[in-house]
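Only one structure is covered here, and it is reproduced in the block below.
What you see is the complex with one protein chain gone and the rest in place.
Letters A, B and C name the chains as they come in the text, with residue numbers starting at 1 for each one.
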């Protein structure tokens, strides 16, 4: 089951430079030492490695806040269209097809989020957040009104905090209310003339809709702040509610969550950002608009500039467009309906307590006296992917679970079986899990204490 | 690990006909009952099934006489070219690209086999044999000389016998000589005015070159018979010897063996047939030839007609062409050299006896007192694919082993380790193998005694 | 790139490794491994240049671009339906694509189950309990059916009857396959696109071993008298062999219900794009003939843990066991194409299959009506229901009309001096307006 490293299969040192070299030796390296293997050997290597990896097509993948839904195959074929494989520095007149698709995707996303203008450039959700916060900053600066704080609920995604800090803001952390939602009193205490923005996801990270969103928006707007929507949980609301209608001024979309582009083991994603009219002039540049008979790029008047060297993750955007167009209004609305139904059905079948509700597309169960991370490891033995664990912290030993709309009742029941089996087991059993996986429990401490980050760092003991 | 049948996941009965039907009810069926599942459910089903299957990219696949070599990935992309996806009934002038490729493939195969004319139509090796024997028959009939017998060595592939019989010939089975090759005395006794052809593979099915091939050819030709070359073992000889030079009049090529088109779990293959000039007029129709400035189809003057409804397995032919062009002279010769080297190296590393030699690309070891089929099952436990077993019968408890050129020394050593581990084990252990596979030893008798050949045949006990 | 510096790019040996392995074997050179007499050794060259992967993809791309860019309205036994991306993606998984025949079922349960499911779908579509893993194509399927009829014959005769309109390719294949038997091949008349039942009744007698009927016919007409035909064939103890395809079978009369003893035809209509005639022959039959079936069969059994397991079964019918007494010489078949067809069928499901088949009827009828409105064209020629395709009468010579259409970018069949045949599916339906316009130009 163990697959050697490429470097353990071969290591070939090629001398560089010399008489046949097109460059003088002082401009070249001396040698290059890497594995040199034949195609059949490589095909087996990567095939075996793939077999040691769990994907959406292996089984259910109920990672809360990650929206691991099925990635339709045809979107890969669409993205592989050779006519779409163009260089970004072409003339605009020679890339009308590409511009047209980008234009329509801007438009689709605007309609879905209730936003007036959209940039597609951010290459991931966090980059979208950063773009959005830079827009907020540019807006305040244009108002002659620099502000220093961004308010973020304690239960928010870690990227929100990191993003606000990267943009130079102080983070004001907002404790949750007893009902798991924003505590209006705490918010009232937090907002001020220093508030640049409140970053919020809705439904929040335990799946609850912020019922007071209108009041929240008013409170932030009243002090001159902006409301930022973290799109990670948009899959709960498609066709039922739009951030723009709730008073949000800025939002990002995670197309690798909501619009089913593949997660690719960690990326690439794309994090388009939508804003209301008033902020459109600050968006990153360029964007696409119609002109006479075609499409063109333009720079918003007070653009924040660039957040990616070119136009973002093009291939991901193509897949997102194809997905949205495949589903259309009815499909998008249904996706959210079934995502919420599945979460509620699964929630009803597990024996663990779910402190907060009513939840939507995800719920945060608690493992109580059990260690949630251990429960997750034990679930691996039952052949399913476990939920996100120990987060958000407002739920002790949280197991944040989001089955998505693609699971059927049988796989939801399989998940419930895995939860419930672990529920009945003792700590000893849980701590020693998993036992049926490619690797057994992995020592995280050793990895961090003695970092070995390349095959060059392997001592003899490892070889 | 068990994956339910599609029919166990869903069974949906759709009523057919009725008011909305475009046909009157008496022309339609009443209903259709099949599984109706979503794309995510199907993707998981087939992905899991694939994980229960061993392919060349899983590990070594040393099936003697099957030449399971690596199938280069790019040939699939070439075959998927939309411009190659044309209908066979187009006008010739509108499919010049396709005709040109076919022409070049005919030419390449002719050069490789030393044959003067080639038809690409037979969709598999056995279909090639059938085509070749029909050509022989047509030739003899044209000579006014109908013959009744085809001589086949006992060690030949089963298809040879079945093919000769299908063509209406009596089979004369030729016993092997003590050295594992054709016994010239036996052949002398077998040939006669009734001999239509001798079917032979060379190297033969235990990997031995028929050193007396020139005498053999003379003996057959002397009685007016033809010499047919079974191309299954051509991977041993590329660039070193050609059937045409040895006196063979007719041959088929197994492009899914020699030219690395994928075996696809049993097919599709392609079995082009080459013949010497004298027989070209009998080949199946149509073939491709040059005309003024282009290419055209033509029917050989006394063609045997058709062996496939259209032009055979087009996609397979494209892949074969791509493979041959990728390797060229030097690559083809090297492929055989390394195939023979690998067989000899592996042969030198195993503890089982190999009665006959010197062998080329494959060898027939004997498991002696052990049951060869049991040894094979035990090898499954060691993670490799076993050799072909119990065939050819000239070697008792034969293990016909052909590693092909794509294995490296390590995988050959892995194979040897598996052989040698089984060599040291007792019958009890062997009979109970395999233990580490998806399914354990499968009861063949039960399958045949109580045939259950569709999910409709599943009783309650199975469900 | 590989350490293997010259020769096959798919062999992994470095020169050092080659030398070391030769040393282990105990010879000096690769040449010394070959036991080939000098007089038959090849010392020449093939003259085939090796090309890199990239160069070759470019070369073949340019080569195939020499095929004219035509919109095809072609059928007559080879059809184009849209193949979902799912089919490509899953079928290209190397565990499926690069595996051999399942002679070691313990490590090939996945492919065996797919083939078992394929067989099961055909059982549902045909109503017959036995379906094999595949024949090469429809033509070889008819041919194998005739040979089966010869083995199981209840009648004393030797004649196989096929429609007079049978494609020459199919006729030729059957002729070759029965050439080694005492069977003879003959044809029966058609009447306005359907079997001329009276004439067939006259033709069938106790010398008849098998009657082959197509539904839909090669001219696209749906056969209206299948049950009558089945009865008259059985009255003479001949085998009734029905030819169709898996899309048509989803909608048209179930073969078993009209007395078919064998069903052959194409499953390539699912799973493969237009492939220059490459096929996937179906073969289904009655329980009685189980041990006479050609080709591979997958059955259910149990493993040593008593769990359900799949395996190739009844192999004593096959050439590798039974040699010259085998039911057929077929060995390599179309397994991977069957896998693709199965995935495609599964992705359509019964509703999708029926919808697709109904569209084949509707679209053909609609196109026929539109062409009938074109001056100089009468369509359809046959007063029948049609499936995917139909024959149209052209006032102009058909060959000239077809040539003119080709110049406009459309390919159609010429099937008579004044007869053109046109096939429409969802993959060319978007071009119907343009086709009609082109007809208006050239007819």
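Going forward, a residue touches a chain if its C-beta (ideal position, glycine included) is under 8 Å from a C-beta of that chain, and two chains touch if they have at least 3 such contacts.
Predicted model only: the values in this text are computed from it and were never measured.
Asks: Touch partners of the unshown chain, restricted to the chains that are shown, please.
Replies: Result: the unshown chain touches A, B, C.
Asks: For the chain left off this view, which of A:221, A:308 or A:423 is in contact with it?
Replies: Of these options, the touching residue for the absent chain is A:308.
Asks: Would you indicate which residue among A:330, A:369 or A:428 is in contact with the undisplayed chain?
Replies: A:330
Asks: Touching the absent chain in the whole complex: find that residue among C:50, C:89, C:194 or C:327.
Replies: Answering carefully, the residue with contact to the hidden chain is C:89.
Asks: In the complete complex, the non-displayed chain touches which residues of chain C?
Replies: Touching the missing chain: residues 1-3, 53-54, 57-58, 82, 84-85, 89, 92-94, 347-349, 351-353, 355, 426-427, 430.
Asks: By the contact definition given up top, give the residues of chain B that touch the hidden chain.
Replies: 10, 12, 36-41, 43, 47, 72-74, 76-77
What we mean here is this: only the chains that are shown with their structure count from here on.
Asks: On a C-alpha centroid basis, what's the spacing between chain A and chain B, in Å?
Replies: About 49 Å separates the centre of chain A from that of chain B.
Asks: Would you mind pulling out the distance in Å between where the CA atoms of chain B average out and where those of chain C do?
Replies: Between these chains, centre-to-centre, one finds 19 Å.
Asks: Spell out, as numbers or ranges, the residues of chain C touching 2 or more other chains.
Replies: 9-12, 84, 86, 88-89, 94
Asks: Please set out, as single numbers or ranges, the residues of chain B touching at least two other chains.
Replies: 39, 43, 47-48, 51, 56-58, 70, 72, 406, 408
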